[in-house]
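A quick write-up on the structure given underneath.
All protein chains but one are shown in place.
The chains carry the letters A, B and C, assigned in the order they are written, with residues numbered from 1 in each.
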Amino acid sequence: VRKRVVAVIGGGECSVEEACFAEELGRRLAEEGIVVVTGGRGGVMAAVSRGAQQAGGLTIGILPGTHPDESNPYLDVAIPTGMGELRNGLVVAAGEVVVAIGGEYGTLSEIGLALKVEKPVLGWRTWRPRHYRGTDAPIIAVSSVDEAMEQIQQFLEHSIGEEKT
Amino acid sequence: VRKRVVAVIGGGECSVEEACFAEELGRRLAEEGIVVVTGGRGGVMAAVSRGAQQAGGLTIGILPGTHPDESNPYLDVAIPTGMGELRNGLVVAAGEVVVAIGGEYGTLSEIGLALKVEKPVLGWRTWRPRHYRGTDAPIIAVSSVDEAMEQIQQFLEHSIGEEKT
Amino acid sequence: VRKRVVAVIGGGECSVEEACFAEELGRRLAEEGIVVVTGGRGGVMAAVSRGAQQAGGLTIGILPGTHPDESNPYLDVAIPTGMGELRNGLVVAAGEVVVAIGGEYGTLSEIGLALKVEKPVLGWRTWRPRHYRGTDAPIIAVSSVDEAMEQIQQFLEHSIGEEKT
Partner (left out) sequence: VRKRVVAVIGGGECSVEEACFAEELGRRLAEEGIVVVTGGRGGVMAAVSRGAQQAGGLTIGILPGTHPDESNPYLDVAIPTGMGELRNGLVVAAGEVVVAIGGEYGTLSEIGLALKVEKPVLGWRTWRPRHYRGTDAPIIAVSSVDEAMEQIQQFLEHSIGEEKT
């Protein structure tokens, strides 16, 4: 049976609070048997992979460069792409749900891409893009790992339901 | 001599005001001999290409699909990619300066990518992404085509200067 | 510890002999704990994934489209890309060694890309590209799964050695 996949995005450097949130999220995703996909580098990407791997989960990193050794040490599988920053779009494409934790401009681009292809985007202390027209981007703000996991579970169940009908 | 290139991004559908701004910008870019690169579809992309082409400029569209006929009718050269939404990153990569006019989530992703690779981003009635930390993304808001052209000229001159030294 | 990864390429439709070879190769790779990466579709890609999965291995498919359901049923993780045929390059980039089994023009392009980036390419009943100059592309012809596994083991050990020094 194919595994469910969540993409976690965020800065290659991050605060202690962001790393704690990411690591705990990784642990919880792993406990549910959900694969964690990231951009494979440091910061949030390393923290969520470390949490997931320590809980026995599967972690995949989609790397900007061409060599698997450019990754953080918490990946089960490193997928080098050689596509540079364009690999951001592949991280988003790989996840059924996208979770943004903090992050800089790369994270902003990933949020935009995820919304463009109508994937659910959860956010913790991340970007809040407002349009000139006054509308906000529909990022689902979560305030705890518990809340994030609840949302993720709902989306994954919902999308299974869709495929069955 | 290689031509200077500006990428113009914005919605595949757009308001009359956005189309007017884009068309006038295209005309002005063409008059300066600057190549206009877009995503090659409708809305802002068509309007800026129409303006540029009518003023004798060169227009290039980088298309999501695999066939050149999916483009708007104002392109001199259509570059099909078959990369879907990931082609957004190529539009940004092609421009020395990026101008965002209105736009939806695709435009938001392009703004993020451009900032990530430290390209200057001008914006007219577009996204204003604010981070949880309180910082705003450094989009240079312009209020007229004149102001946009002034900024573009400055950036292009500056980057020539850099290369010479 | 990061897992070793072998990319297996070949036709989306294939002969019974090719499917048997691929399935047996998948089983053997899985027994060595090696991850099998493919393009995620039918034919050789399905057969090698089926063999690997039945032997308890990990199978990853890098898909041309945007939806994970476009894959064969033998994947643990489906990575949709939306990049169409350009995703071929990602399959090659993901493998430390590339094995070509039969195949058509897509396989030919993958062989070219793998040689370009100096990855070892093993081939079983596949393309033999000869240059006008008279030189043959350095595809290592194997005549059995045993021989393929021997070569793969040698390359993987060699590249670990390289990294250590």
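Throughout what follows, a contact is a pair of C-beta atoms (placed from the backbone, for glycine too) under 8 Å apart; a residue touches a chain by one contact, two chains touch by 3 or more.
From a predicted model like this one, the values you see are computed outputs, not experimental measurements.
Participant: Need the list of shown chains touched by the one chain that isn't shown.
Facilitator: The chain that is not shown is in contact with A, B, C.
Participant: With the missing chain put back, one of B:Gly11, B:Gly26 or B:Pro80 would touch it. Which one?
Facilitator: Of these options, the touching residue for the absent chain is B:Pro80.
Participant: Of A:Leu29, A:Leu58, A:Met83 or A:Val97, which one is in contact with the hidden chain?
Facilitator: Answer from the full complex: A:Met83 touches the omitted chain.
Participant: Suppose we count only contacts with the excluded chain; which residues of subunit C make the list?
Facilitator: 85-86, 88-90, 93, 102, 104-113, 115-117, 125-133, 137
Participant: So that we can see where the missing chain sits, which residues of subunit A does it touch?
Facilitator: Residues of subunit A in contact with the hidden chain: 66, 81-86.
Participant: For review purposes, identify every residue of subunit B that touches the missing chain, sorted by number.
Facilitator: Residues 2-3, 5, 35, 37, 58, 60, 62, 66, 68-69, 71, 73, 75-82, 89-90, 93-94, 96, 117, 163 of subunit B touch the chain that is not shown.
Just so we're on the same page, only the chains that are shown with their structure count from here on.
Participant: How would the subunit B/subunit C interface be labelled, same or different, where same requires over half of its residue numbers to be shared?
Facilitator: Same: when the shared numbers are divided by all numbers used, the fraction is over half.
Participant: What rotation angle superposes the Cα atoms of subunit A onto subunit C, in degrees to the nearest 5?
Facilitator: 180
Participant: Taking the mean of the C-alpha atoms as each chain's centre, how many Å separate subunit B from subunit C?
Facilitator: Inter-chain centre distance comes to 39 Å.
Participant: Could you tell me which residues belong to subunit C and also touch two or more other chains?
Facilitator: 66, 81-82
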